[in-house]
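Before I ask anything, here is the structure I am working with.
One protein chain is absent from this view; the other protein chains keep their places.
Up next, chain A:
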Amino acid sequence: MGSNTTEWKTLIITKPKKHCTKSAVDDHPLRTHTNIEYMPRKILGSQPSTGSSTPASITPSVFLQPLSDALEGLDPLTQFAIQETDPLSQIASEMKYDTFKEEVSMSRNQRKHKVIIDIEPWSSRKNAILSKFTTSEKLTIISSFLSDGEGVVLKTQNTAVDKVQHRLEQLDYFDEGSQRKLDLSQAEYVGRIEQLNQELVSTWNSEQRVKALKIAIQCAKVLADSDVLRFYPSKFVLITDILDIFGHLVYERLRTKADYYKPGSKIPTTLPEDFTPDIVPESAKETCRNWFYKIASIRELVPRLYVEMAILKSYSFLTSSEYSAALLRLTHMIRGIGNPLVAIYARCYLCRVGLTVTTTEKDKDYLKENFYDFLDTYNQVFGRYALEGLKIQKMSLETYLTLYTPALDFILQAVASGAPESLLVELLDRCRNHRNNYLLLNTIMSAFKPIYIATRAVQLLELISENNDQDFPLYLLIRTLGVSVCACPPPKEHRRQVVNVAWHSISELTNPEHYITCVEVWIEFVVQHFTFREVNIIIGDIVSHLSPNRAYEQYYNKLKCIVMNIISHMQDFEALLAMDNFLPLIDLFQQEAVKIEVCKLILNACNTIQHTNDPVITNALLFLCTILHDSINALTVEDERRQISELLCNVVKRVDYGRDFEQQLNFYAEARAAFSNLDTVLAQLVQCVNTLAVNVQKIVKGHHTRKTGSFVRACAAYCFITIPSIVSVYTRLELYLLSGRVALFNSCLGQADACFKTALKILPELVMDENQKQAETFLLSYVRNFLSVLLTVPDSPDSGVLNCTRILLNTLQSTKWNSGSMIVATLYLNVLDMLSTMAQETYPYHVTKVESNDTLYGSDPKFISEIDKMCTIILRELLSQLKQIGSGRKQAELSLDLMVKIVTLGDLNKNGLITLAINLWQLSLKHGYVDPKYMIRTKEYLNAKGNNDVLLQVLQRLSI
């Protein structure tokens, strides 16, 4: 080589002089460049909200696009954020899926489940009952089928005789002695029942049907006593599940073992699913009859009723769907059950089974009959023995009565579905005559169609207030009415009266628990149908009710629901924030976690507002945001930070003072003070301020007055002092460059200069990044971007020629980059590009109102030689790098690149450059690392470009 002494001379392309006058144009090549405040925000990498927003507001920037493209493609966080829906809706959809699954499994369990009545299915009630009625008391279970492990040894039976004998033995075994009474906790109890369930199925499958029947009977027997009242509804759910399975097993077996001969076929098959009794063979009927005879001889009343109800469906083998007689008979037989709770649940089961078998409207009489039977024996509920039992179990009458609701609700809903309004009138009349009728009223209100209830809301409220000394809790009643009223509003003229009366009762509730359960429901109605004034009053009422004794601490969840309800139904979000009782309501959330959640909810809802400039609302929003922001600490997880940042950014974007720029900037300054912990928010603020500056520039059309001039300088200053608090070096670099450009655009040269220099100062920090690959990729595009900006930046008179470029070069050189990487060399090549452009007479683009170096120096020879000097240094640097790299692919590629640069950018008339170019060509050829095709094409390209003789000369000397 040895050509280190070669001097660089930049080729200055002399364009044919165009005789045209300079004039202002709209379309400037740098136009998009200066609009950088619209830079796609994804570049920041931590603002995923824009990922899902419309990209319409983004003006694609030619200069920035590659970078953002690269990020968009790679950054998994962004990707994730785009796909992710907000957590609330996700939960909602999951729940939907869950219930769907449940329904599917239900329908699988109960095949041929003919629900003709549109009431809430039992399956969904089950879980509610199980979770509501629990107990910590000891439960007893008497059973001979439950074992603690020693178990009943089942002998293997070989012959039929043995089998019969063994069965008989077993029966004896079960009948005598082995019944045990077990004291169990609730969990154990549930476990035992599950065990019984499995036992039943396995017994059935092992052909021991008598034993299976016995298990079913024992299960049903458990329902006969209500020793632990509180647990009874749950017990009912568990046991009836087993009975359902038993009924299903019997039915399916009868069906499949029927030996049915299809018309024209000689092979016995199972009965089709939709058989009619007349095609059932006699033998199957006989078996079926046997089942019913067997059950009819069960001694005890409750088990007999339950087991018959369980296999009720099998009647279809005997007669044609005439269930009504059987259902009515069973309905009346339940009267014999003395314990009112046991009786009502037996009725509930009867209705449940009845619903699955009856098909015609006519058959539904039994439902009504069941309810009337309950009414006729209503006094039994408060009978002497029931009350005595309560005393023993130390249960309040209120809780006792709520035990009735699940069963009663189910029965009455079955009655009410599809029933005419006249039935409601009839029932109300009958209920009026009963003392202590709140329980009945409650059931009626929850059972009938909301529309019927709502039209009678006033009447019902009167009925409720008529007699006050009742045992059933009033708050539940009001709550139930609230549910109906929410679902279907009463006629307009009644609404105010309804709310007044209801709220009068509600606010008289002293127990906060009761109070909040009512409010939770009623708030929806109020929010939907009344104005802010009423809502405000009611919120005030809530606050004053829950404040004493810090009662609110127990009801955060309910309060949250209330807030959610208010938010989701308020059309005007601004009015909500303007209400003077709303923020005190938020203040009730004293527990950090809940408070944050609520704030998040509200701020999420704030998306609905377009822009606001009301100082009250802005303040309220800032208050909420500050709560969120202050919740962040060292332990906050990344995702939480991200969510909060997203919300805060959103708020920042919502506040818009229109043309009151000063106010806007003040707000941003305030926001900066409040949200100093969140990188993303700070970045957002910088972006916003830059947008602001550009907007101002647009409005004055580039001609800044003194006032606007100082304003945009204030903006630049804002950016300059905000950026350093951001942690991420990437964001800082980007923002410095951006702010610098905006400053330049606004002709704030000093500010721009400061921004660029600071950016260069922190550039070495990139080396510290653990992910070198990422840092390099970023560096490459960043420096290129930077160079293209530098072209337009005029030199500062205080410092020397091309001061910024020098600093950049020094920084690149002095920083210890990863030794193996070619990054610096590549960048040097780009610097060569930039410098050679710098030497041209006019630059390809400019910033409006900014005189770049071409105008400043006017191609002064001193300036050109200064550039050439710099180029020479770079050239030397490159050559020494070439040497350092040593021979190999990298060297070959670099030398080829350098050669192309020299040939295209350098003035080849200068002697040394030609030799150097040829040497470099040879070097890249030497080891054959570079694809020869590429070289040929390079040569062709140069050939085509070759417009001067020297170049052609050189080309001739290039061998391949």
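In the analysis below, contacts are C-beta pairs under 8 Å (C-beta built on N, C-alpha and C of every residue); 3 or more make two chains touch, one makes a residue touch a chain; residues count from 1.
Operating definition for what follows: contacts and distances are computed from a predicted model.
Visitor: According to UniProt, what is the chain that's been left out of this complex called? Choose from "Vacuolar protein sorting-associated protein 26C", "H(+)-transporting V1 sector ATPase subunit D", "Signal peptidase complex catalytic subunit SEC11" or "Mic1 domain-containing protein".
Guide: The record names the chain that does not appear here as "Vacuolar protein sorting-associated protein 26C".
Visitor: With the missing chain put back, one of A:G336, A:P615, A:G702 or A:G750 would touch it. Which one?
Guide: Missing-chain contact among the listed residues: A:G336.
Visitor: I'm checking contacts with the chain that's been left out. Which of A:N205, A:T319 or A:T842 qualifies?
Guide: A:T319
Visitor: Thinking of the whole complex, not just what is shown, which of A:T377, A:N436, A:T708 or A:Q881 touches the missing chain?
Guide: Only one of A:T377, A:N436, A:T708 or A:Q881 touches the chain omitted from view, namely A:T377.
Visitor: Determine which one of A:S283, A:T636 or A:T855 touches the chain that has been left out.
Guide: A:S283
Visitor: Name, in rising order, the residues on chain A that touch the hidden chain in the full complex.
Guide: 224, 281-283, 286, 289, 292-293, 296-297, 299-302, 304, 315, 318-319, 325-326, 329, 332-333, 335-340, 342, 373, 376-377, 379-380, 383-385
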